[in-house]
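Every protein chain but one is kept in place in this view of the complex.
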Amino acid sequence: MYSQGLIGAGSKNIETPEFLAAFQARIDADEKIEPNDPMPVAYRKTLIRQIGQHAHSEIVGMLPEGNWITRAPTLRRKAALLAKVQDEGGHGLYLYSAAETLGVSRKEMTEELISGRAKYSSIFNYPTQTWADIGTIGWLVDGAAIMNQVPLCRCSYGPYARAMIRVCKEESFHQRQGYEIMLTLAEGTVAQKDMAQDALNRWWWPSLMMFGPPDGDSLHSDQSTLWKIKRFSNDELRQKFVDATVPQALRLGLTLPDEALAWNEVEGRYDYGQIDWDEFWAVVKGHGPLNKDRVAARKKAWDEGAWVREAAMAHAKKREQLAVSPMAAE
Amino acid sequence: MQKPLFLALLQLADDHLILGHRLSEWCGHAPMLEEDLAMPNIALDLIGQARALYSYAGVVEEAGRDEDVLAFGRIEREYQNLLICELENGDFAQTMLRQFYFASFMLLFWERAQVSSDTTVAAIAAKAVKEAKYHRRHCGEWVIRLGDGTEESALRMQAACAFLEPYLGEFFYVDGVALEMAENSTLPDLLSLRGAWLADVSEVFGAAQISPPNLSHAHKGGRQGRHTECMGHLLAQLQYMQRSFPNMTW
Partner (left out) sequence: MRKNVNNLPCLQWLQNERNLVTVIQDIPLWEVFIRPRNGLAHRHCGSLHATDAEMALQAARDVYTRRGEGLSVWVIPSAQIVASDPQDRDEMFDPSDDKIYRHPNFYNIPDDVGHM
C-alpha cells in the first residue's frame, strides 16, 4: 500500500539523453505510459519495486485483520470484516497484475516476499490485540492508505493508475467500517471506550510512520516525483493525514497520544510531536514485533499450497483433451 | 416446548454459520490468491444465509432473540448443526470436498424449498439456490482437479473422502422436526434428496477418478446438540467477545 522512501532505485541508465528527454516530455505532458511503451530501465525497475511493495502490503495486510474474523462480535461485523480482508486480497491481486505488465511474474514477486527480500508496509508488523484494533486499523491505516492512493490514481503508468482507481473505489468502505466501529466503542460502555483509547494509543505513531522517513532522509524521491510515480512527498502526505484525522479523533472523544499536538493558527495546520525514527528503522529492517511471523505465514501458505497448484496444472493438461469442463453443463 | 419451525430454522442457520465460520479460517492462507477471494465469497454467502435464517427464527420464536443472541448466545448443547459443518478444515482437499458435499446437498434442498408453504422460507431459498449452485460448481471443479491431478493430490483427496465418509449420512437423518417440516411442505423431505445427491456426487467423483462414498455407517447427534470435540473450541473463538463483554453494542 505504501511507498516508504524506495531505498536504492534502479541501475545506471544506458539510454541516450535524447531518449530520456523525449520520455520526460511525455510525462510532463501528462501522457500515460502503457505496457511495452519505450521506457527507461530505471522507470521500469522503480515501478516494479513500488507496485510490488504495494501489492505485498495488501497481501500481508490480510493477516492482522484476518486474525479477528473468527472472533468478530456480531454477524454484521463478521461479514463486513471478511469482506474487507477479501478486498485487501483483491487489491494485492490488481497490483500484482499491474506489475506483471512490466515483465515480472507474480511467482517471482511472491518468492521475493517469502524470502524476506521484498519490503511491505511496516504497519502490518504490529499485532492486533483487541477488537478495537480492527476499528483503529480501518480508521487510521486505511485512512493513511487513501491519502497515498488517491494521488496515485493520476500516476504516469497506466496500469498502476487504473488499478489504483479500482482500489480507491473499494477503500472508502474500509475506512468507514473502521470509523463506525470506533464510534460504537467510543459511545459505548466504559470498557469499550477504554478499549478504543488503548488501541489508538498503540496504533497512532505506527500509522504516522506509514508515510515513510522524513523528506530529508528519503532517497531517490526526486526521480520518482519527476516521473510522476510519486505525486506528493512523505511529509506532505503525513501532514495531510494528521490534519484530517485529528478532528475525527476529537469527534470520537478520544485523546491522541501526543502531548505536542497543537493547532498552528499561523500555518493553518496541526503541529505534532517527534516520531521515534529508531523504532521505524528497526521495523523496516525486520525487527518489528511480527515481521518474521508475517513472512512465515505467507511462506507457509505458499509452500503448503504447492501441491494444490501442481495438481491444478497437471489436471489442466489432462483437460486440454476435453472441450468443455465436466461441471459446466447445467 | 419449542416450535418445530423454530428448531428447523435454527438447524439450518447453525449449519450455515458454523460452516461459514470454518471456511473463513482460510482467509489469508489459501493456496493461491484467487482462492483467497473465492473462499470468502462462499463464506459470505453462507453467513448471509445464516443471518436471514436466524432473523426469521427469532421472529418465529417470539422470545425477543435476534440474530446475534441466537448466533452467539447459546451453550454448546443448544447448537443443532450437522457434525460435518463443525469439523476442522484439514487440508485444501478436505475443505473443498466438504464444501462440495454440502453445496450439492443444499442446491437440491433449496431448489425444492422455493415452493415452501412458508413464504419467508421460499424467499430465502430463491436467493440461496443461486449461491449454492455456484458453490457446487466451484468446489466440484476442485474435487475433480485434485482427484485427477497429481499422485499426491489424489492421495490427499482419497484421505479426505475416508475422513468425511462417516459424516455424510447425517444429511438425510430425519428427526421429528424434519418429519413435521416435510409433512406441512415447509421444507423438503430429506430422504427424497438422497438419490439425486448420490447421483450428483457419483458424477463428479467419476470425473475425479474417486470411488463414491459409502453412507452406511453415519455419525449422528448434531441435531440433538451432541457434537464432536472441535465444537467447543470453535465456540470459544466465536463467542469470545460476547462472553467477555456481555450486553454491549458492537
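Going by the order they are written in, the chains are A and B; count residues from 1 in each one.
In the analysis below, a contact is a pair of C-beta atoms (placed from the backbone, for glycine too) under 8 Å apart; a residue touches a chain by one contact, two chains touch by 3 or more.
Keep in mind that this is a model prediction, so the values were computed, not measured.
> Which one, B:D14, B:E86, B:D118 or B:E141, makes contact with the chain that was left out?
Here the residue in touch with the unshown chain is B:E141.
> Given the contact definition stated above, which residue among B:A63, B:V115 or B:L155 touches the chain not shown here?
Looking across B:A63, B:V115 or B:L155, the contact with the absent chain belongs to B:L155.
> Just to verify: which one of A:Y120, A:Y179, A:W204 or A:W307 makes contact with the chain not shown?
Spelled out, the listed residue whose C-beta touches the missing chain is A:W307.
> Please pick, from A:E58, A:E100, A:E171 or A:D258, the residue that touches the omitted chain in the full complex.
A:E100
> Could I get the residues of chain B that touch the absent chain, sorted low to high?
Residue positions of chain B that touch the missing chain: 32-34, 37-38, 41, 137-138, 141, 145, 151-152, 155-156.
> On chain A, what residues meet the omitted chain?
Chain A touches the chain not shown through residues 34, 36-38, 86-87, 90, 93-94, 97-98, 100, 105-107, 162-163, 166, 169-170, 306-307, 309-310, 312-313, 315-316, 319, 325, 327-328.
We adopt the following convention: only the chains that are shown with their structure count from here on.
> Find the geometric centre of each of chain A and chain B from their Cα atoms only, then give the gap between the two centres in Å, rounded to an integer.
Chain A and chain B have C-alpha centres separated by 35 Å.
> Which residues, counting only chain B, touch chain A once they are in their complex?
17, 21, 24-25, 27-34, 36-37, 40-41, 43-44, 47-48, 50-51, 54, 67-68, 71-72, 91-92, 133, 137, 140-141, 144-146, 148-150, 152-153, 156, 203-204, 207, 237-238, 240-242, 245, 248-250
> Under the touch definition given earlier, write down the residues of chain A that touch chain B in their complex.
Contact set of chain A toward chain B: 59, 62-63, 66, 69-79, 82-83, 85-86, 89-90, 92-93, 96, 106, 131, 181, 184, 188-189, 191-192, 297, 300-301, 304-312, 314-316, 318, 325-328, 330.
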